[in-house]
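Shown next, in structure tokens, is the structure this report addresses.
Heads up, one of the protein chains got dropped from this complex, but the rest are sitting where they should.
== subunit A ==
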Amino acid sequence: MSAGEKKMLTLTETTCGTLLNELQIIWDEVGESDAEKDIMLLELERECLEVYRRKVDQANKCRAQLRQAIADAEAELAAICSSIGEPPVHIRQSEQSTGSLKAELRAILPQIEEMRKRKSDRKNQFIEVNGEIQSIKNEIYGGGCASKDAAVNETDLSLRKLEELHIELQALQTEKCERLKHVHEYLNYLYLGCSVLGLDFKQTVSEIHPRLGEPEGKDISNGTIEQLRTAIQRMQEVKTQRMQQLQDLASSLLELWNLMDTPIEEQQIFQKVTCNIAASEDEITEPGMLSADFINHVKAEVSRLEELKVSKMKELVFKKKGELEDICRKTHLIPESDNAVDLAIEAVESGAVDASCVLEQIELQISKVREEALNRKDILEKVEKWMAACDEESWLEEYNRDDNRYSAVRGAHLVLKRAEKARVLVNKLPAMVETLASKTTTWEKENGVYFTYDGVRLLSMLEDYMTLRQEKELERKKQRDQKKLQGQLLTEQEALYGSKPSPMKNQSAKKGTRLSCGGAAAATGRRLSLGGNMLQTPRHDMPPPAKATPVTRNAKKSQRTTHDSLKDDGFQTLSSGRRGLDLAGLPVNQQSREIEFPSPMMRKPFSPISSTDSSRSNATNILGDINQKHNEMLQKMLTSNNSTTPFTTPSKTIPTAEAENIIMPQAASTRSTTLPIPMHLAMTPMQKPVSSATLQMAAITPAKAAEEEIEYSFEEKRAGFVLPRSHLVNLMMQV
């Protein structure tokens, strides 16, 4: 005890002693009895004790409180430790601890504080993770099971639990990722499908979930995925269905094209349809390929083709029907089921029956009819002949009745010929009918049916014809008898009145003349039309054929040319008179002999030969001998002329010729027109070697005569080309 406390004690003892002393004094003064004094002192003593007791209680209570606080703190600490899952850091070392309670409490409080902080931290972590998990779960399972787990279980905030939560979160996150991927896949698939089907992708998707269409924030809930799946399934169903439809259409398209030979250009438009005909569902990826519009488009094409086909089929049916009728008509059969065919065609037109069916039917009929026709052909041909003969017969009758039949109209000779033939034919008719009848009966026996011709039995036709013929025969006989009677009457008359009129004789005379001139006219007319049109065109450059020359001129010419041929002039042999000889049938030899006459003059180009020729011939006609001399003179002049200059130019004219031309220009022109063709034609064939040899002789003579007279072309002359001497020698050798 320190001096201070002692002092205080002493101080309090002093104060109590003093106070008691004071009381003693007071009491003594007051004179209190001792009893009183005792009581009073007892009371004082009791009261003091009371105060002590109270204070001790109070201290005791405080100590208990402290102990309680420490225990509480320790409990809390333990609780926190256990919840965090940490070993209790602060296991009570109270036994060891010797510190006061207050110190103990003071030591434990910061620990608690720290642990509390740690716990709240941990709790925050938990809340965070939980929140995330919750949000993902929300996304996945929808908002239904929300915020149930939001409150964190405070009792277990251990790291392990946190780990578990983290694992859960991760799992959820991967799931979310996966789902997103799925959704994307589905959406992709949907997009492709929509494009193929021609649907609006955005609309389809937003029907499933309004947010699916947006690029971000896709919904991945179970419901959405399920919906997507069903949507895809639905789409696939639609796609399959449409594909089926399209492929059906495509196959019918192909069929129709094939059937109708549709041009490639038309096919090209639908090529992409038909190329997918065997494609599986996945292979059809072209946008809009299966859209309703496109399918409708194809459908329209198919129906158009279908219509076309129907109309073509109809056409075909009509054509076939026509063919059938044609064959029937040709073979003179009555088409047996004409009505049936008509009915069938009506049915086709109304669309009740398939045209192909009817077509087949008609085809069958056609083949049947064809077969029948083949069977009947033999007899039919005979019938045809018979018919023709009958026609001829009736024509002949008509013709025989025509009084003017022998008049010389154009083509009368043809009619005459026809009549002649017809008579022969008519004579053959009975035999023809007989064979036909016998053939027909055998045919009928073989086939067991009547042979009909245009629906009439042929045998009855033949019979009718025979009876008719017999009737006619009778009639004719009657007529003949009548005529005979008339003749008799006439002779009787003649005996009575003199000579009988003979119209027959007159007629025949007339007929004769007419015929001859008519025939001539016809003949010339025909010839003219065959080759003589040259004659009609009055031209000088084209020689007319000989036959077309008028007779008068011909005569004149032949006269003239006989004159000519007497003379010593090779050119004259060209004249038409030669032709006359030809026609008269003189041997070729003679012709060649005529040609043989050596030409007195080597004819040079550009000397107007025909005019000199003609002038000469004219001259002989008119002037006779004088002119011949004149001619010789002229020839001499020409040859001299030739020897000096190689050419006589076309513009140069020979004065003598000119003079003579004035006399007979007309004759000259006619000569020139009749000059050439037949002459040349007679020359070329060269059937006789003799004639050709002589011709060669004629051609070569000048060469023999003089070197100067070798012919040269203009080019040779210009080039100064001269044949070497050997050539001449060769020529001589050849001759």
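Observations on the model:
Criterion: a contact is a pair of C-beta atoms (placed from the backbone, for glycine too) under 8 Å apart; a residue touches a chain by one contact, two chains touch by 3 or more; residues count from 1.
The criterion applied here is as follows: contacts and distances are computed from a predicted model.
The unshown chain of the complex is recorded in UniProt as "Cell cycle arrest protein BUB3", chosen from "Cell cycle arrest protein BUB3", "Nucleolar protein 11", "RNA polymerase Rpb4/RPC9 core domain-containing protein" or "Trafficking protein particle complex subunit". Set against the missing chain, the residues A:Y52, A:F318 or A:F721 yield one that touches it, A:F721. One chain of the complex is left out; on subunit A, the residues touching it are 525, 528-529, 532-537, 539-543, 550, 603, 605-611, 645-647, 649-651, 653, 657-658, 661-662, 665, 668-669, 672, 675-677, 680-681, 683-686, 692, 695-696, 699-700, 711-719, 721, 723, 727.
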